[in-house]
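Quick one: this structure, given as structure tokens, is what I'll be asking you about.
Every protein chain of the complex appears in place save one, which is left out.
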Amino acid sequence: MDGTLRALAVAVIALAIGSLWTPDWIVFLATIIIAKGLVVLGLMVLWRTGLVSFGQALYYGIGAYAVGMAQLAFGLRDAFLLVAFGTVLAAAIAVLLGFLLARYRDIFFAMLSLAFSMILYGTLVKSATLCSTDCFAVLPPRFAGMAAGGTLAKNGLFWLTLAAATIAVYGVHRYLASPLGALTTAIRDNEIRVEYLGYSVERAIHIKYVIAAALAGAGGAIVALAVGHIDPDSTYWTTSGEFVFVTILSGAGSALAPFVGSAIFEALRAYATAYAPYSWQMILGVFLLLLILFLPQGVWSLFQRRVRRAAP
Amino acid sequence: MTALLAVHHLNKAFGSVVAAKDITVTVGDGEVVGMIGANGAGKTTFVNMVTGYLKPNSGTIEFLGRDVTQLPPRAIVAAGIARSFQIPQIFGSASVADNLLIALGIAEGGRLPLWRALRSRERLATVERVLDHFGILAYRDQAAGLLPQGVRKLLDIAMATLRAPRLLLLDEPTSGISVEEKFAIMDTIMGALRAARCAVMFVEHDMDIIGRYASRVLAFAEGTIIAEGAPAAVIADPKVQRYVTGVPEAMRRAAAAP
Partner (left out) sequence: MLTAVTILVDGLVYSSWLFIVAVGLTLIFGVMKILNVAHGGFYSMGAYTAAWAIGLYFNAGWPPAGSYLLIAAAAGIAGTLLGLALERGLLRYVYHRDPIIIVLITYAVFLILENLVLQIWGVDAYLAYQPDTALGTTRIAGLRFSNYELLLIPLAAAIGGGLWWGLNRTRTGKILRAVIHDREMSLACGIDVSRLYTVTFVIGAVLGALGGAVTAPMISVTPGIGVEVIVIAFAVVVVSGLGSIPGTIVGALIVGLSRAAAVHLWPEVELFVIYAVMSAVLIVRPQGLFGRAPLRRI
């Protein structure tokens, strides 16, 4: 088991046990951080392929709304099923949209993904059944049939999130080490070469797009359950922008990087809300600029440098 | 006996520019065919059509008896035709070994195994063996984007051979390489390919190299093949001298003398 997976195991166990003695609000925050980290993990896979999706909010929103609708339409209450439903729905839509999107690159890929997310946003805001900007309260989830109460209420969702993150990190990590995963940077470097070696670049991108969508759907579903309510802003392009920001912040060095980045981002947001509530965008913008100019490989590269220096 | 490659009446025009006019060529198993011609004569267009990058306006391309004219490059590669590029197409940010590793990963299966790591001991051994054959083992850990031109070319060709192609098209394998090194590099390439029993078609501007390595030569001019045959005969052909190589100084003076 290599370094990343070892670190993953340690972190997950520590967090799972530690959550029993941590105040509710920290567990809540951790749930959000990890859930959003999932979205960024998906973006990271695309980023390595040289693509930036400015529309992950589409799948993030689909995951959230899937939870709400499943509760309303099917009376589904089990947390695991709800998150799974959100993930699968997001993936299914990505399979369809991917046929189109996989043909584009660079700016056009970014813009088209943006367009799709704005289409969802426009539909949601104007739609009466999905009630505009206000509504959609999400009922508290159940866990394996048990109603939420006591420790389970507070920690159940967190443990589910940890489980999802474990699967995701393990999966992406193995994926990136596999022949198909190596096609991320290969495609970014030279698409023609990949085609001439015999693999369809479009197909590879399509697969990565679906992976990113599934992860975003899972993240959205979890956040909806944690926060207890859904609104169309989760599909607005600025939400996508924030995810892109965290992707740059994290770097593409490891499947664990997005979660570190997500934690830093939420900490940043917490401080900004507390001490400079009217300057959030400014802080984001300045930070992003500094990152791109001076730390383009993300914060994970700092960690990698230190690890390399530590080794003999 | 079916020819390895059978090209019939290929035509390709870009607007009013005729890049290929009624090209008919056959290549047999294991042959080494040189392609000469001035710039813009249609050699690279020919290579691009055979490898699927361009679709001809009309005409057919048959490989091992199968019509591959309309297939995309990756299908043609799977069928057994590989190519190298005038400007080497490599993965700049990966190491030389990784470049081959990626190529190997793709070559090993249509459905790439998801849970098997790419970097395995056996694959690395294969990669090192191939690098050694091409004489670039010393560069194995260097980033491909920082390689000297000759090494890039060899890497490009090495990647193309990983799928054990039956036909390999080399687009100007020695262009950009100094005169002293040209023969060394061609020796390396041909040595590695001979072992693989692969037919080769290569585009070349240097007549010495053509003479030394090709058993047959195709001369291109303005989109057509103006001469075909053994190297010496083709190079001496007056049409070829007019359109491709130029008339040797001695002959011109002799012709001009009263």
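Chains: A and B, in written order; residue numbering restarts at 1 for each.
The rule is short, and it goes like this: a residue touches a chain if its C-beta (ideal position, glycine included) is under 8 Å from a C-beta of that chain, and two chains touch if they have at least 3 such contacts.
Everything quoted here is computed from the prediction, not taken from an experiment.
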{"item": "Residue among B:Phe63, B:Phe85 or B:Phe134 that touches the chain left out of view", "value": "B:Phe85"}
{"item": "Per the touch definition above, residue among A:Val12, A:Leu29, A:Leu139 or A:Leu284 touching the missing chain", "value": "A:Leu284"}
{"item": "Residue, one of A:Ile26, A:Leu72 or A:Leu100, that touches the chain absent here", "value": "A:Leu100"}
{"item": "Touching the absent chain when the full complex is considered, from A:Ala16, A:Leu29, A:Val88 or A:Val125", "value": "A:Val125"}
{"item": "Absent-chain interface as seen on chain A, which is shown", "value": "50, 52, 100, 103-104, 106-108, 110-112, 114-116, 118-123, 125-127, 192, 237-238, 241, 244, 248, 278-282, 284-286, 288-289, 292-293, 296"}
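Basically, only the chains that are shown with their structure count from here on.
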{"item": "Centre distance in Å when chain A and chain B are each reduced to the mean of their C-alpha atoms", "value": "45"}
{"item": "Chain A contact footprint on chain B (complex, rising order)", "value": "51, 72-74, 77-78, 82-83, 89-94, 98, 101-103, 105-108, 112-119, 159-160, 162-163"}
{"item": "Residues of chain A touching chain B in the complex", "value": "174-175, 177-183, 185-186, 188-190, 192-200"}
